[in-house]
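I'd like to ask some things about the structure below.
Up next is chain A:
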Amino acid sequence: MNGKKVIQIHHVTRIEGHGNIDIQIKDGKVDKCQWQIVEAPRFFEAALRGRKWNEAAHITSRICAICSIGHTLCSLKATEAALGITISEQTLKLRKLLINGETLQSHILHLGYLVVPDLVGAPSVIPLASTHPAEVLLVVRLHRLANEMSDLIGGRTIHPQRPVVGGFAKWPTVAELENLYQKLESAQSDVMTLAGFVKGLAPNFPKFSRETEYIGLTHPTEYAFYEGEIASTDGGKWPVDNYKSIVNEYLVPHSTAKFARHKRDAYMVGALARFNLNYNKLLPGAKKLADDVGLKPINFNPFMNNVAQLVEVAHAFEDSMQLTKKLLEKWDPEEKPIVSVKAGLGSGSVEVPRGILFHEYEYNKDGEIVWANCVIPTNQNHANIQKDMEALVEEIKERPQEEIELMVEMLVRAYDPCVSCSTH
Partner candidate 1 sequence: MDKPRVAFFDFASCEGDQLQIVNLEEDLLKVVGAVDVVSFREAMKGHSDNYDIAFVEGSITRRSDEPRLLEIRKNAKILVAIGACATIGGVNLLKNFQDLESVRKFVYGDKFFQYETYPARPIKAVVPVDLEIHQCPINRDEFVMAFKALLMGKKPEFPNYPVCEDCKKAENICVFEMGMTCMGPVTRAGCGACCVVEGSVCWGCRGFIDHPNADSEREVLAKYGLSVGDILKKFRLYTGFSEVSK
Partner candidate 2 sequence: MNHSMPDGSPYVPKWAEISRIEKLTESEKLFELRLSNGQPLGHKPGQFVEVSVLGIGEAPISISSPPINDNSFELAVRKVGNVTNAMHNLGVGGKLGIRGPFGTNFPIDEAKGKDILFVAGGIGLVPLRSFIKFVLENRKDYGEVTVLFGARNPSEQLFLSELEQWRGRKDISYLETVDRADENWKGNVGVITTLFPKVQVDPAKTICVVVGPPVMYRFVIMETKAKGIPDKQIFLSLERRMKCGLGKCGHCQINNIYVCQDGPVLRYSDIFALEEAL
């Protein structure tokens, strides 16, 4: 070997969207280490100009399929803020249930279909169907339940139709909610089995650590997914309206997606950030699971994002049962959204599976968008991926090329990046 390693991964697989990795190591020195975003920009923010208040969520949902529920809800929140619309307690709870559905299906998909193959050394989930049939069917079962829950509440898992400005266009029936509760209840053991399975594989996660800032929503009484204030592990809390002072988006030449930084040169959002910020608000089962696997805040290992996702799966299942129960206590399927249109500016934020998401719109008096901005979690993670990659490659640069290749791919995958979403 001439001491030269060139790693060029053209379109990293098992992630959403197109990203490349370009690493050059020569004589033990890292010459180049770059996370490149080559996705085609779609110009959503510009395209929104001139569209109506009741189309914004429909359009922005298409920014990303896997977090389309989150985009829909975030868009509705921004529009509601701009038009001065308040939602009912029932709508609030049901939206929280809906976002749990998304968190669940996305995390289960990521862990079960995309991460586990790495941990057991398979190229995809397909061969696992014969080597680990029981586990694969378990993942499929849980994934289906999460999708069924999203279908039931959103109308459809991808690009849901039911959530609309001011509330819901259609409600589940009492019988459907009762049925959901039962399904969630009987899935508890599956969740525990999954946890056991991933826990067993946990030693296979690389040991790596790099101190960084974690940003996400926090809420006084709950593990924040749908509402709260922006918070940082470096300290500080800000109302959502101030999001621009947190994200500070900037352009880099090798990326069609924008990058972001707060006080440091990078920060991380996502399951690990939420875990680090909201550990105290985890429901008992999830907290026990976290303690079992030894995940403690503040954890600085990005690979542990996958374990944080597992903890969130347990949390979201538990929380969904509680929410369903509460909804059933007082249920009004006749509730109708009330909307009046006026000019205004408003922003909204939710935690989607990959981290904190912001939408902000300005409307004219006819309810048409004149200005729009969307900041996607993966935008906020790109810089941190870059920094982690630099640090990781530095640590492992002596190892064989294939191993480096696998490790950096695993690193990117650990973030569960939504690349096309970040290049919206």
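A quick word on the picks: all candidates are chains of the complex that A comes from, given by their letters.
Everything below uses one rule, namely that contacts are C-beta pairs under 8 Å (C-beta built on N, C-alpha and C of every residue); 3 or more make two chains touch, one makes a residue touch a chain; residues count from 1.
Small disclaimer: the values here were computed from a predicted structure and weren't measured.
Within this complex, chain A is touched by candidate 1 out of 1 or 2.
Interface of chain A with candidate 1 (complex): residues 11, 13-17, 39-52, 55, 58-59, 62-66, 68, 109, 113-114, 117, 123-126, 129, 136-137, 140, 143-144, 147, 155-162, 164, 168-170, 251, 253, 256, 420-421.
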